[in-house]
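Missing here: one protein chain of the complex. Every other protein chain is in place.
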Amino acid sequence: MNKLLFTVSRPPYAGSAVMEQIEAALVAAVFDLEVSLLFRDDGVWALQRDQDGTLLGHRSVHKALSGLGAYDIQKIYVCEAALAARGIDRSDLCIAARTLSLSEQQTLIASQDAVIGAQT
Amino acid sequence: MKFAIAVHSSPYASAANHRALRFCASVLRKGHEISRVFFYHHGVYTALTTQVPPQDEANTLTAWQTLAVEHNIELSVCIANALKRGVLSETERARYERSATTLADHFELVGLGQLIDAIIGSDRYIEFPA
Partner (left out) sequence: MSLHLIFSAAGWQAAQDRIATDDAVVMLGDGVYVRTMSKASRPPFVMGEDARARGLAVPQEPYAIDYDQLVELCTEHFPVVSWHD
């Protein structure tokens, strides 16, 4: 199996799950795999610009995301409906991400070998 | 078929461990293989050796250890997630000069690469968040 999709569905500072998920995607990128990331529901807040997680005693999640390019992770997707529901403009995002409709997300998920990211 | 299994939750936060144990037993009963069971996020707490479960409830830790011994299954605990939560092997206890080794027998601290490697080499990846 070599097509892995990592999903982020929680906001960035509700525990460590989002940072841990991004770290997993970075590790997967070191292997010769097709790695995709999908931000949906409250996970789209992880892409908000100008975060300062240090105020909460954490690393800033958006800085970890800037590492995705260095690891050659190009397939970064964000749920169009989630952005609209939260009034987030694409100019608010800290990295380039392709917006997907729900049906495009369905196609993305169906095309994967493994989907990683169900968060407790 | 080869299954890679992930457990994302701790024994008393949800039934993830119970479900994963039942699933693993069925995988083996149906004649399939388990490439690795990977404990991630709060699932690393499953490997705490110091747990004292109530007498009238299931003992998740011994259930996993029995499965590992009887069927030669690798119980892998994400080292990054484990260290920050205080689940330490003897090596890590010494490295970080902590007072106790807290990783239970038959569990091993491994890097995230081992999860990815297990997924690559398996036919199915099954995740138990709860």
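Read from first to last, the chains carry the letters A and B; within each, the first residue is number 1.
Operating definition for what follows: a residue touches a chain if its C-beta (ideal position, glycine included) is under 8 Å from a C-beta of that chain, and two chains touch if they have at least 3 such contacts.
Predicted, not measured: the structure shown is a model, and the values here were computed from it.
The missing chain, though absent from the display, is touched by one residue of B:Ala25, B:Val69 or B:Ala94; that residue is B:Ala25. The hidden chain makes contact, of the residues A:Gln21, A:Ser36, A:Ser60 or A:Gln112, with A:Gln112. Residues touching the missing chain, restricted to subunit A, are 9-10, 40-41, 102, 105-106, 109-110, 112-115, 118-120 (touch as defined at the top). Considering the complete assembly, subunit B touches the hidden chain via residues 1, 3, 14-15, 19, 22-23, 25-27, 29-30, 32, 124-130.
Definition applied: only the chains that are shown with their structure count from here on.
Chain centres here are Cα means. That of subunit A falls 25 Å from that of subunit B. Per the touch definition, subunit B reaches subunit A in the complex via residues 4, 6, 8-9, 13-14, 16, 40-42, 80-81, 84, 111-113, 115-117, 119-120, 122-123, 125, 127, 129-130. Those residues of subunit A whose C-beta lies close enough to touch subunit B in the complex are 1-2, 4, 16-17, 20, 23-24, 27-28, 30-31, 33, 113-120.
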